[in-house]
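Data first, discussion second: the structure below is written as structure tokens.
Every protein chain except one is present and positioned as in the full complex.
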Amino acid sequence: MMAIRDGGEPEGGGLTWATRLRDAALTGVIALLLFAPLTGVTLTGYALEGHWQRPLWLAAGVVVGRLLIGLFLEARRARPPVESAQASEKVGWIDRNRPFILGLALACALILPWFIGKYWLNVAILALIYVLLALGLNIVVGLAGLLDLGFVAFYAVGAYGYALGFKYLGLSFWLALPSAALLAGLCGILLGFPVLRMHGDYLAIVTLGFGEIVRLVLNNWMELTGGPNGVRAPFPSLFGLEFGRRAQPGHTTFHEFFQIPYSSETRDIFFYLLLLMVVAGMIFVVRRLRRMPLGRNWEALREDEIACRSLGIQPVTVKLSAFGLGAMTGGLGGVFFAASQGFVNPTSFTFMESAHILAMVILGGMGSTGGVIIAAVILTVLPEVLRDFAEYRGLAFGMAMVGMMIWRPRGLMGIRRARFHRSEVGR
Amino acid sequence: MRPPPLLRVRDLTMRFGGVVALNRVGFEVAPGSVTALIGPNGAGKTTVFNCLTGFYAPSAGEMRFHAPDGVEVALHDLLGGPWRGADFASPAAFGWRLYYKMFGGAALAARAGVVRTFQNIRLFREMTVMENLLVAQRAWVNNGILSGLLATPAYRRAEAEAIERAWHWLDFFRLADDGNRLAGSLPYGRQRRLEIARAMCVEPRLLCLDEPAAGLNPSETHELAEWILALRRGHGVTVCLIEHDMGLVMEISDHVVVLDHGQVLVAGRPEVVRDDPAVLEAYLGAPEEG
Partner (left out) sequence: MVNGLVLGSVYGLIAVGYTMVYGIIGMINFAHGDVYMIAAYLTAIFLAALTALGLHAAPMVILLVLALTMLVTALYGWSVERIAYRPLRASNRLAPLISAIGMSLILQNYVRLSQGARTQGTPTLLDGGVRLFENGPDQFVQITHAQILIVVTAVVGMGLLWYLIHGTAIGRACRAVQQDRVMASLLGVDTDRVISIVFVLGAGMAGVAGSLVTFNYGSFDFFIGFVTGIKAFTAAVLGGIGSLPGAMLGGVILGLAESIFSGFVNTDYKDVFAFSLLVLVLIIRPSGLLGRPEVEKV
């Protein structure tokens, strides 16, 4: 154990190969001890089934990884440290052409649905929903620095708000969108109250508890929510035009109105574009907020709450606004999710879902809007592409979270900060 | 005729469990003066600051802040008292208690014009220098979310003014070249300056500096002295500081309060305090004592 610790942090000059190998070997032995009982044998009923080669391969992998990481760390230490302040002064190619790239991305996103087919269109819709969720969580975690592990609760409030609102009150999608979002925002603020005085870890575990409470209630309150059976949520209509094959009595369908042949894709394209508009609006709002006093206060709160108070900022208002806005965004995502799935049930709102969204925020770089969007899209699309590896998704998320925190705590993209220049006139 | 004091502290007492950190501390700060709070480590200086700026609710005593415009703020009330049984009977009392629990304290002190810096610098390290200064300008916040999202003319004007003011203070403290750097990446001395600049953006009436010269070299300390004097002269700021550097204290302060074991030992003009035998004894062996 000692050898490994010493090896991990060499003092001064390089290490000899002997020490490196000894470290690696020791790590390997420990890895073997860890892996052997759990991967070497599988429980089948009360008996065991041997897979002796698995732990050996895993341990070998760990040994090689250990060696490589050790060498990499040494190499990095040998290089002179990069002047981070200098680096941030540079204006990159991306920054200079930003409006152009944004326009291009939007144009691509607009024409995309006509080219990718039904299956991928649904993936794209899901990706956009996750973008919305990740943007919402990014406000709470990335900007305000409040680690919320129960974000999925607001997602659930939005989704169930729509589904139950339709079932009991006959709320249409268009009415449900703002009202469910507001309801989720209100829940966010209500949840925010008790956790105002908590920091870091306590906040994380309490929000985790809240998230589970919401899910368990949805699951167990059979009379209201139908429990595990879920609730139906209808698809939205456009100005009273429906997207089904046949209209309900007294209504017209979209394809009849425009005299075009019926296709189930039409409705998905419509839904995609609607969602895209909402996401674009949300991106605009978040980008503005980051340059506004409220957004700055969130970040200031993340950096140092005590300093904030000494400057006359009320942490209470700032925190509640972050919770509220984040939850509202999550609620919006929930409404869209419910409408796109056609029905909701509690299995969509487990802790894994919260962790999934959190992974997007972390990989994108906490606080970075662009990074979070890209991470959300990639993390939704990638598992679809790599279907065969779907099993390993949770494992990969976990590893990504640990690895990011160790090597790139500020995300893969880095964060662009607003820059100020002196105006020519008054000084 | 002597003007009424800007701040009057009387019988300030602070107990943590069984430990008495402050015992009936009393002093006054005249408007436009520089008052220094000195004393050995653990004398309770920072505790006084924490009480003044609304971080601690004092166990007893009062601190009255008389703003020049006639407004009087009872700093000792900013945090509200502890919950009492009677609060739960009367809705009004309950409401006020809750209001103070949630919105009271330091933020109210800052709004009244009592702004502080910290012994261990507290900057928003991952934000740029300019952003640090903009956060401090609260007047801008009151513009509301909607006007900011829509970037209304009024909002733009307020934003431009805030940026202008931030540049002003950056120029003042010779930090203008660092405006777009991350605050955490600045060298130590400049971080200290930035913290004072940030406090000035709140437009304080009473600026409380907690060991502003700690860790600075002699030439930086000298600069600091000039800045503090300039703040007082040019901006009408009253300064209250905790400092161990006796040279600095003697150079700039009008009034010195010596604390020891949570009590005021001596208070008076710097020359008087310097020659007081009780002070010498409290500091015995401390190298700062010239």
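In order of appearance the chains are A and B, and numbering begins at 1 in each one.
Keep this in mind: a residue touches a chain if its C-beta (ideal position, glycine included) is under 8 Å from a C-beta of that chain, and two chains touch if they have at least 3 such contacts.
Nothing here was measured: the structure is a model prediction, and the numbers come from that model.
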Note to self: From the list A:V217, A:M277 or A:L382, pick the residue that touches the absent chain.
What the structure shows: A:V217
Item checked: Residue among A:A59, A:L208 or A:A300 touching the omitted chain -> A:L208
Margin query: Just to verify: which one of A:L147, A:V279 or A:V344 makes contact with the chain not shown?
Written below: A:L147
Notebook entry, point to check: For subunit A, which residues reach the chain that was dropped from this view?
Noted result: 1, 4-5, 30, 33-34, 37-39, 41-43, 45-48, 54, 145, 147, 149, 194-195, 197-202, 204-206, 208-210, 212-213, 216-217, 220, 306, 351, 355, 358, 362, 366, 391-392, 394-395, 397-402, 405-406, 409
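In this text, only the chains that are shown with their structure count from here on.
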Notebook entry, point to check: Distance from the CA centroid of subunit A to that of subunit B, rounded to the nearest Å?
Noted result: 40
Notebook entry, point to check: Considering the complex alone, what residue numbers of subunit B touch subunit A?
Noted result: 53-55, 102-103, 105-107, 110-111, 115-118, 122-128, 130-132, 134-138, 140-141, 143, 145, 148-149, 151, 160, 163-164, 166-167, 171, 179-182, 185, 198-199, 202
Margin query: Please output the residues of subunit A touching subunit B within their complex, sorted ascending.
Written below: 84-85, 88-89, 196, 285, 288-289, 292-294, 296-297, 299-300, 302-304, 306-317, 417-420, 422-423, 426-427
